[in-house]
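Missing here is one protein chain; the remaining ones are kept as they sit in the complex.
To keep things simple, chains are lettered A and B as they appear, and every chain counts its residues starting from 1.
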Amino acid sequence: MKIITFLTDFGSFYPAQMKGVILERLKNKEVIFVDIAHDIPPQNIRAGAFALLSSVRFFQPGTIHLAVVDPLVGTKRFGIVVDSGGHLFVGPDNGLIMPAAKSLGKLRAFKIAYQFKASSTFHGRDVFAPVAAMLAEGLSPQSFGSRIRPVDLDFGDSKRLIDGIETTIIYVDYFGNLILNLKKLPSFELSLKGIKLKKVRTYAEVRRIEPLITIGSHGFVEVAVNQGSATDAFCLKSGDRIKLEEI
Amino acid sequence: MKIITFLTDFGSFYPAQMKGVILERLKNKEVIFVDIAHDIPPQNIRAGAFALLSSVRFFQPGTIHLAVVDPLVGTKRFGIVVDSGGHLFVGPDNGLIMPAAKSLGKLRAFKIAYQFKASSTFHGRDVFAPVAAMLAEGLSPQSFGSRIRPVDLDFGDSKRLIDGIETTIIYVDYFGNLILNLKKLPSFELSLKGIKLKKVRTYAEVRRIEPLITIGSHGFVEVAVNQGSATDAFCLKSGDRIKLEEI
Partner (left out) sequence: MKIITFLTDFGSFYPAQMKGVILERLKNKEVIFVDIAHDIPPQNIRAGAFALLSSVRFFQPGTIHLAVVDPLVGTKRFGIVVDSGGHLFVGPDNGLIMPAAKSLGKLRAFKIAYQFKASSTFHGRDVFAPVAAMLAEGLSPQSFGSRIRPVDLDFGDSKRLIDGIETTIIYVDYFGNLILNLKKLPSFELSLKGIKLKKVRTYAEVRRIEPLITIGSHGFVEVAVNQGSATDAFCLKSGDRIKLEEI
């Protein structure tokens, strides 16, 4: 039984079209669909890459990950199939897949050279969904095209300043937690916009509506407000550069 | 293996109740659920009809589509089962199903005459879900009641003016793209609210935050803003009448 996961910035009703295409192709084969996210902020490749990176290690080898955040759809950017740690990835060659694929081991990437009859604006449905179905049927990644070096992606620069750390908000989750491109809590006491952040192991260690900083379940540093929303409290959003001030 | 798709304006937790009802009835039969959308703007039959129309052709014959946007629930409006192109549809007789059903071929519609023990406000769960389950078990559409001529629906009038085109916004998608009730790009150069719309094949043909007009993946004309939101930029929403100005 094949598992296919979906991650897109499509919101509503377009993801179902991808599933219809896959089910039609896999007529006699069983498949389990798992939606990772369809509410990635539109065209935000880093946010999509983060959600994918955080999730893939919880799926078993053999899983196919169909990921589409694709601002350059219909232009000359390639589609790729990536094989890493026994997982297969399908999507645009814009870095979206790379952090997740690299986290699973040594990757091999292949260009999707086959010409699908495709709309100009929805390759998720017209190219990547059929490729995912063909992979589920057992086609090898290399059967789609030659090996290429895929476009890479980072989550933004983090740098030590004389009086703090400058970093990027990669993602804001449903709780309003700000997930930063840092993997370790700073050793010093710190504040954000002049407000002290208490270093804790879990949210409920501070009082209600008190700001905090912790290592999230995804392994990245996050700024949160216990039973509140850090995105609202600090007026910050995904993609913003911030400074954690040493105090 | 039967596929059942769901399209509603129920948002959260009510759709799961429909699935529970279906699973209970289908105890020993396998089924695949695909959610098309549950975030149709409340009571917006046209928006629901558009999302259904755009999606059904990507599913295989034999699929059952359960669609409920139902402002007149609990009144004398009928429920219907529609058979078209080998697909089956279940929902209220208010036009919601019609554009999708008509797009698949010559349709036959049947009244749901059987009296279910139903709440006054949730026929999706108490009537249409049981009917979908019975269809999945092999009951014929005509076994629910006699043939009727269903209520029809259009997506709003589009008309050529001396200096442009007047049309309707059928749907606003997650990207903020405005989907219009037009199937062809006008031959002339055009603007919306005085702002020129560049005619393109795909979004990335214009600069970032530049407005454009194109044929979307669903076959309808859409107004978009590359890497931005047309609904925000133009302050327009689903259901609004607009004028595309000839320039």
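In this section, a contact is a pair of C-beta atoms (placed from the backbone, for glycine too) under 8 Å apart; a residue touches a chain by one contact, two chains touch by 3 or more.
Note that the structure is a prediction, hence the values are computed from the model and not measured.
If you put the hidden chain back, the residue from A:5, A:84, A:119 or A:181 that touches it is A:5. Those residues of subunit B that touch the chain absent from the view are 9-14, 16-17, 19-21, 23-24, 27, 30, 33, 38-39, 42-43, 71-75, 119-122, 125-126. Where subunit A meets the missing chain, the touching residues are 1, 3, 5, 7, 32, 34-40, 51, 54-55, 58-60, 63, 173-176, 201-205, 214, 216-217, 226-227, 229.
We adopt the following convention: only the chains that are shown with their structure count from here on.
Averaging C-alpha coordinates per chain places the centre of subunit A 29 Å away from that of subunit B.
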